[in-house]
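The complex is shown incomplete by one protein chain, all other protein chains being positioned as in the whole.
Each chain gets a letter, A, B, C and D, in the order it is written, and its residues are counted from 1.
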Amino acid sequence: MVASKEPSVLLSHLHRADGSATFSQNGYTVIGAVNGPIEVPRRHELPEEAVIEVLVRPAAGVGGTRERHLESILHSTLRQIILVHNFPRHLIQVTLQITNTPENKNTGSKVVQAGSHLAILPALLQTAVLALLSASMPLATILTSVSIAIHADGKSRKLITHPSLKEFESASSVHIMAFTSHGEPLVVESQGTFTLEDWEEVFETVKALCHAEHNRIDDNAMQGVDGKGNMLEFVKSAMGEKVAQDLHWHT
Amino acid sequence: MAAWVERKQSLVYGSDDWLPRKLVLVRAGGTCPAPFQRPTKKQKASVAATASSSTRALNFTLHITSHHGIKSQSPSPMASTTPQSALSFPRETFAKLSPHPYLRAHLQPTSATATPTRANGRSPSQFRTPHINNGSLTHADGSAVVRIGDTTVVCGIRGEILLTSKVPGWRADKAAAEPSSGAGYNEIKELDLLVPNIELATGCSPAFMPVIPPSTLAQDLSTKIYSLLHSTNLLDREDLRIWYQPPDLSDPDRMDDDSEDDEETSASEIKAFWALYIDILFISLDGNPFDAAWAAVMSALKNVRLPKAYWDPDREMILCDDSVDKSKKLSLNGLPVAITALVFKAKEQAQSKDKKYWILVDPDTFEESLCDESVTVVVDCSEKKTRILSITKSGGTIVGREEMKDIVKLAEQRSTELSSILNG
Amino acid sequence: MPREVEPSVNERQFFEKALAENLRLDGRAFDQFRDLELSFGDEFGVADVRLGKTRIHTNISAEVTTPYPDKPFDGLFTITTELSPMTSPHYETSRPSDPEILLSRILEKNLRRSQALDTESLCLIAGHKVWSVRADVHILSHDGNLIDASCISVLAALQHFRKPDTSSEGENVTVYTLEERDPVPLSLLHFPYCVTFSFYPSTVEEGETVILLDSTLLEEQLREGSATIGINKDGELCQIAKLGGISVDAVAFLGCVQVALARVKEISTFVIKRLAEDAKKRDKGDLMAELRAENDR
Amino acid sequence: MASTRTSTFVLPGDRLDPASLPSHPTLPLKLGPGLRHIPPNTITPTVAGQLCTDKRKNAVWVEFNGGRYIPTTGDLVIATIQNSAVDIFYASVSDYAPKATLPQLSFEGATKKTRPQLSFGALVYARVTHANKHMDPELECVSQSTGKSEGLGPLTGGMVFDISLGMARRLMLPKPVEQGALVILDELGGQGVAFEIAVGRNGKVWVNSNSVKGTIAIGRAIQETDEKALKIEEQRKLAKKVAREI
Partner (left out) sequence: MPLDTSTYSLALLRLDGRRWNELRRLTAQISTQVAADGSSYLEMGNTKVMCTVAGPSEAKGAGGVRLGNDRADIRVSISIAGFSGVDRKKSGRNDKRLMEMQHTIASAFAQNLFTKLYPHSTISLSIHVLSQDGSLLAACINACTIALIDAGVPMHDYICACTAGSTSSYSSNDETADPLLDLNTMEEQELPFLTVATMGESDSVSVLIMETKVQVGRLEGMLAVGVDGCKQVRAILDGVARARGTKMLEGSRM
């Protein structure tokens, strides 16, 4: 089946978690749950800030070194956006369960896919942020993440936004970036062979997709702007809908 | 630590030696809270409040005297008013008590002539000197010892034979399809022919106790090495293939003594692969594990000599030739070099909006404990035009386009320095 | 980790009173199940079961490996169940908890020991190459009765799963990609589902037992005993697990078995219906894809 | 009310238009939940929700629903006793969170000799007296000024039901019908259903009536109103149905 590049999300659907989100894009589906702030065992507690625990669980098999790597990227990133100093000596648990990955024609039967584990990073980041928003966790800012693949053969060069797994694997270089809603770069994972110019072009492209300059609170009418592919707009509309539903009674 | 900001002008360097030997902490007015410890946030707030509003302010003044420890050498005006209650700490104690202001004091010297220097005496963009020793392990097919400052890594590579008949999903027709044809079959990746493994639990640092399961950092580093090995296409897959050319019965003279043109004949088949087990052992760790580990892997890969292996149809097994002459080196695609830099922010709190920061390359453990944002760039300058092979960053928002440009430039410099050693 | 939250005294007492009046907190009858929902993923072998607020997601995968030396003709079939902090913060990932062990044991007995999946059919070359089928049971949300829901989820996913087609020539096995040959379903011999009963001592009559079906989390926390009966629609019992707890009259217990049998017949029909609906949807999807492909040409 | 309040949707880190904030000549600006002040003069939301301002009170806050209850001074909560020490009880306000302390003497008429004996799992209706991120919260079951319980204290009998934090807030509004579009309780009362109710800001509601059936029906009606986001008309219908059943 053809995976949709358009993101979709379901919010606050797990009843026992404080916040939850199911996010799908590009054939990846991730279910995220956030619990916290809750009690933390003494030996782990930090006196000045909340402990963040990130757990990435693969759809099939048990987590290995790749999941730990993703967890460490997520951990250092989420620590930057969660207001950890608001909850000293507490724990914030973020559990991300991957439930669907795009079919890989070559390794269709393989339990653990050898590489390309980075391809799922944008989905993981986005799910984590949406689940945190659903949990009403105080955040400094939100982040949005986009992956871009560059296909270059000699002279011509093509940038593909939200590449499919196939495009991801055959690209000459792939770039995953996440920006805050203020347009600051928070995560960069670039791989392959590329030049500084390539990278800068990707940087600007992703920045534009993650961040709209006119994204002002008073500017609700998005006139003349192609909201397609703009992750910030997506998060905004998804959350806006949820808030409107939650506060239907609120005049 | 608002008090630090106000009193920073009293940071004075000794005349002959720029390197601070001893820091003297002078308390002006009031009594020192005992036991002395890092004030909690609440206390800090109150310190700041009193400092700004009352005359009995708690001010910490910082002196740096030369290693002779003559306190009177440069008395600051503030300190000289109440010299009787001076509390002096050795440098190490001060670094432990309040590491963040300590490092900042070094990077933000008061006198205009002094250049920002890190606590370890290096300039922010100065790397530690690398030392590399190749082939010191006899039983490994390739090995290297890399020392960068106090970080020492041993890397040993062993090749093991993986028979295609043992590969569960092996298909002869798949191997024929070249990877250039779309999202091709990359056997090095699919068959896991490169197996890096990092061992940190060697007692290399107090943070990693020996004989425990691999820490998160070790798993994290292994994954980084693993994906870099694949994403750079460093190895030629032909190097890892073991072919078999069935003897041409019509021409009995031509046995498999010469395998140069075997690949052209359709009858030849891949009988086995070399799987390279890359074990990376940290002997000591003082920051920047990735750069050192990667340099060790590169150096060891360059050092690898795989014996000539061939399929013996009678015994139905792979045999290896003992002679060194027939063994082959790996042909590596370029010479990637990794550099890591951290961002040190003037304010301790992660969420502060303060734009003051320093980029510190090749950090040591002390610096790593004080910085959140880290950037790793892998470049290959073996050809004319620099190829960037990987950029990763996380943990902060400081490094943007411009900063990255500078870091890439630093990486290029470092690359030339390291390449000469790696190639030498 | 923080420990599990226990119900308050008020909840305990109120629940007891309600049972005495033949009432359940969510208004169900004692033998009534919550609404069962089953959906399948885009990929083969993905089933998502909802039983009230309990939600279980199962993912089946398969790869070729070497068999165990003592069972050269049998493929491998493993079921993993791990309760993650997603379900409740008190579950630690490193240490399995009691409910987790009991759940995995029951699934193991019910599905593996009863040979629901014919492991001999997974053998490709005796002693060398077999399929290893793996069921990863992800518990997304826990509001009681994990066992019944997990069992439905795994069996539905197994029925939905297709493994790549293979052919073997002597010692060589060729595993075809999905494009080359349509994947094939697993060989399942029978479909044993589980029904779990919760027991409470009756406050009305001394020695009598109140029996609830499909209990919620609160009902599970307050129960004094339980029994899980695994049975297929043909009336073959696959396992019974009444692991201690209050004792139940033998005759009453035999009654439970009959209830379980009736319930399992319902579940079987339901799952088959859902599978058929999914297959229909897929056919349509395939047809559309073919048409599109033709248009492209 | 509507005339003085405006609401816009905000996300964490959004830059607020200074014009959207109330400016009162004399009163200091009050920052409510969901906002933070970054010195010198930036105010940004920390949660997703509706930015609400009250010009008369010169207050601004973010209205949101969801997440975990975080104790705030002055909130009324339903707490579960977990443990007791020499002169305090430890009570749980929200699951898995650090326990709150409840002095054994802060009950109406409690002295060293006549303090309540509360065992594990007992419910109390209490007020949060101290809430601070560095310390565990503190509760009381007596008004400090009057020495009276004012409705606080142990809750016996009845049943607790979980509701969303937003629903708890709606139930606690001074005028739930006008401000919260919530009529279910009034309607039930209007139908002649007699019951007691205590609402905890920590997302719990305690209901007691003279029959088990009635308590279940009322509790479930409140939950249904919350989960299905029932409109006023639907709430009326539901109330009628419940009253008929009882």
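In the analysis below, a contact is a pair of C-beta atoms (placed from the backbone, for glycine too) under 8 Å apart; a residue touches a chain by one contact, two chains touch by 3 or more.
These numbers were taken from a predicted model, which means no experiment stands behind them.
The residue from C:G27, C:G127, C:P185 or C:G235 that touches the chain not shown here is C:G235. Although one chain is not drawn, its touching partners on chain C can still be listed: residues 3, 6, 96, 98, 101-102, 104-105, 108-109, 113-115, 224-225, 227, 231, 235-251, 253-254, 257, 261.
The rule is short, and it goes like this: only the chains that are shown with their structure count from here on.
For the pairs A-C and A-B, the larger set of C-beta contacts lies at A-B. Nearest to the common centre of all protein CA atoms is the CA centroid of chain A.
As a whole-number value, the distance joining the C-alpha centres of chain B and chain C reads 47 Å.
Multi-chain contact residues of chain A (touching two or more other chains) are listed as 35-36, 38-39, 83, 105-106, 109-110, 140, 180. Among the residues of chain D, those in touch with two or more other chains are 95-97, 134. Listing the residues of chain C that touch chain A in their complex gives 1-2, 41-43, 46, 53, 55, 57, 59, 61-64, 80, 82, 84-89, 93, 134, 136, 138, 140-143, 163-164, 175, 177-179, 285. Residues 80, 92, 95-97, 119-123, 155-160, 206, 212-213, 215-216, 219-220 of chain D are the ones that touch chain C when the two sit in their complex.
Per the touch definition, chain D reaches chain A in the complex via residues 1-2, 5, 7-17, 19-20, 34, 36, 44, 46-51, 63-68, 70, 95-98, 133-134, 164, 166, 170, 179-182, 229.
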